[in-house]
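Take a look at the structure set out below.
Only one protein chain is missing from this complex, and each of the others stays in its spot.
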Amino acid sequence: MSDVIANQSEPTQGRWWIGLFLVIAVLVAIRAGIGEGMGRVYVQTESTSYVSTEGEGGRVSWSAVPGVTEDSVTIDRDVFRTAGQYRAAEAAAPGQQAIRLSWDRTIGLWLAAFFTLAVFSFLAGDNPAYKLTESIVIGVSAGYWMVVAFWETLVPKLLAQLAPDLVKAWCMPNLEGGAFNPVALVPLGLGIMLLSQLTPLGRHVGRWPLAFVIGTFAGLKMVSHVESDIIEQVRATVLPLVVSSEDGSLAAWASLRNVLIVTGVLCTLAYFVFSVEHKGAVGRAARVGVWFLMITFGSAFGFTVMGRIALLAARFEFLFIDWLWLIDPKGERGMSVVAAVMQSG
Amino acid sequence: MSRSIALLICLVGGLTMLVSPFLPMATGWANEVTDWFNILAAMAFVLGGGSLLKVQLMRLSARGPGWGYSAVTLLAFVVTLWVGLGKVGVVADASAPAVAWSGKPDDEGSAFWWIYLYVMTPITSTLFAVLAFYVASAAFRAFRAKNLEATLLLVTAFIILLGRTFAGVVLTGWLPDWASGLRLENLAVTIMDVFNTAGNRAIIIGIALGVASTGIRLMLGLDRSYLGGDA
Partner (left out) sequence: MSGTLDRRWIYLAMMLAVALPILWNGVTGKTFPESPTPPSQACFDAIEALPAGSRVLVSFDYDPASEGELAPMATTFLRHLMHKGLRPVIIALWPLGPTKAEETIANVMKVDFPDRVSGRDYVNLGFQTGNEGVLKVIGTDFRKQFPVDRSGTPVDRLPIMEGITKVGDFPLVITISAGYPGGKEWVQYVSSANPGLVLLAGVTGVQASQVYSYYPGQLRGMLAAIKGAAEYEALVSAAIDGDRVTAPKYTEARRRMAPQLFGHLLLIALIVIGNAMYFAQRRCKAVAP
C-alpha cells in the first residue's frame, strides 16, 4: 500500500505551498481592508485607590476607596475591552481615550496567529517558520516552568521557612511573621545536591537526592496502586452473575452485563499471563481477552480522535473569531463579516 | 560509599511511605518527607532549565548545523526567566498595594502573562491540534479490517465516533423504545460501560502489579540502574 499515499516531487511541492501561502497572505490583506478590519485588541485602564487600616496585632489591611486621598495608594490596571465596547464608546464620545487600542496586545495577537499558522505549516514539511516556533516554545516552556516553580513553591514553602522576615518584606507582605525553620535546610541541602549534577563535581553527591526521590516515589506508588488499582478494582469486579429485579424476576441485561465484565477482566488478565503457555483453556481465554482488548483500543481510538478534533476546532475558532473577525459567536463585535456577507447576498 | 548511602536513602524514603498508612504516628513524618520530595520536584524544574541552558550553550559554541535555532531557544529562555523572576510589568496585589513585588507574575498585563497568552498558548495548543490531521492520514493508510481483531477495533471506533455525535441520533434515533439499546449513542455507552471497563480494568490491575514489583526491586536495591554505571 505504499503507493496509495505519495507526496509529489519536491519542486512541485514547494511551488504548491508557496502559492498557497501567497493566497493566504492576499486573503488576509483583503480581509483587513473590509469593514472594521481585523485583529485588534482594546483595553481600558481601571484605577483603584486603596487605604490601609491597622487591625488587631498590628496587622495592616487594605481596602478600596472611591476616590484618591492623601494617604491612598492607587493602582492602574489595563483590562480587556471588546471591539463592540470600543465602538459604543466612540459613538458616545468620538475621540475618547478611555477605551483605546492596545499595541502590545494587538502585536501579541498577530504573533499568536503567526505561531498558529507556523505550526500548521509543518503539515507541508519541516520549514524555517516551524523550526523557529519550535525553538521558541522549548525555551519559553523551560523558563515558564522554572518561574512558576520559583514563585509558587520555592518562595512560599522554602524561602519563607528559611528567611520569613526577608520574604515578608520582599514579596509576601501578608505572610505571618514566623521563625526560621531549621528542618527546611534538609530539602535545601538535597536541592543543592541535585543541582550540583550540572557540574562535573556533582556526579556522586547528586545521587543522594535522586535516590531519595526514587525511593519516596516508589513507596508512594506502591501503596496507592495496591490500594486503588488492585484491591478496589478487584472489588469492583466481584459482581453477582445473576441479578434479580425488585419483583424477584431475572434482570437479564444487568446479569449479562456483569457476566461480560467478569469474563472480560479474567480473559484479558489471562492474555497478560505469559508464564503459562497460551494453549487449551488458557489459550481460548486469552483469545477472548484479545477481543476485549481490541474493543478497548477501538474505543480509545474513537475518543482520541474526538479529543484531537476538539483541539483543532479551538485553534480555528481562535483564527476566525479573535484574529480574522470572520464570525462573532460571542457577540463581542456586533456583526460578523460572514453574517454580513450572507445577509447582503 | 556514595552508592551505599544512596541505597540506604532510597530504602528509608520508600519505607517511610509504606509504613505511614499503617502507623498513624508516622503520618507526620511521611508528610514531612513527601514535602521535601515536592520541594525537590520544584528544584527539578530548575535543574531542567539549567540543563537546557548547558546543552544549548554547547551547541551554540560548537556552531554546528542549526545553531541559530539554539540561539533563539536560549533567548526565549532567558527573556522568559527575566520577565518572570523580575515580575516585569506586574502591579502590586490589591491586598498589599504598597508592596511593589506583591503581585502575581502572571497577572493580566504583565510581560510574563503576555508570553503565556501570545506565545505559549498558541504554540502548545496548535502542536496538539495538528495531530488531528495526522490521525486522519494514518487512519486512511493503516486502519484495515484484515482479520477479526482488527475488524472489532474498527467497528468499535465507528460506533464511538458516530455515537458520540449527533450522527448517532440521526442514523438510529428512529429505532423503537424496545430496541433503544441498539441506538448508536446507547451502544457507545454500553461499549464504554462493559467492554472498555473490562479491558482497561485488566490493564490497570496488570500495571499495578508491575508497579508494586518494581517498587520492591528499587527499595531493596535490586534495581540500581538510576545510580549510573560507574557508581
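Order of writing sets the chain letters: A and B. Residues in each chain are counted from 1.
Basically, a contact is a pair of C-beta atoms (placed from the backbone, for glycine too) under 8 Å apart; a residue touches a chain by one contact, two chains touch by 3 or more.
Keep in mind that what you see is a predicted model, and the values were worked out from it rather than measured.
S.K.: Using the touch definition from the header, name the shown chains in contact with the chain that isn't displayed.
M.R.: Within the full complex, the chain not displayed touches A, B.
S.K.: Which of A:Y50, A:Y86, A:Y130 or A:Y144 touches the chain that is not shown?
M.R.: Residue touching the absent chain, from the options given: A:Y144.
S.K.: Which one, A:A83, A:I136 or A:M172, makes contact with the chain that was left out?
M.R.: The one listed residue touching the chain not shown is A:M172.
S.K.: Of the residues A:A236, A:L250 or A:V276, I need the one that contacts the missing chain.
M.R.: A:A236
S.K.: For subunit A, which residues reach the chain that was dropped from this view?
M.R.: That gives, for subunit A, the contact residues 1, 3-8, 123-124, 144-145, 148-149, 152-153, 156-157, 160, 171-176, 216-217, 220-221, 224-225, 227-229, 232-233, 235-236, 296, 299-300, 303-317, 320-321, 326-331, 336, 338-339, 342.
S.K.: Contact with the hidden chain only, please: which subunit B residues?
M.R.: 17, 21, 27-28, 30-31, 34-35, 37-39, 41-42, 44-45, 93-96, 102, 104, 106, 108, 113, 116, 120-121, 124-125, 127-129, 132-133, 135-137, 139-141, 143-145, 154, 157-158, 161-162, 164-167, 169, 185, 189, 192-193, 196-197, 200-201, 203-204
The rule is simple: only the chains that are shown with their structure count from here on.
S.K.: I'd like to verify one number: the distance from the centre of subunit A to the centre of subunit B, where each centre is the average of its C-alpha atoms, in whole angstrom.
M.R.: For subunit A versus subunit B, the centre distance works out to 10 Å.
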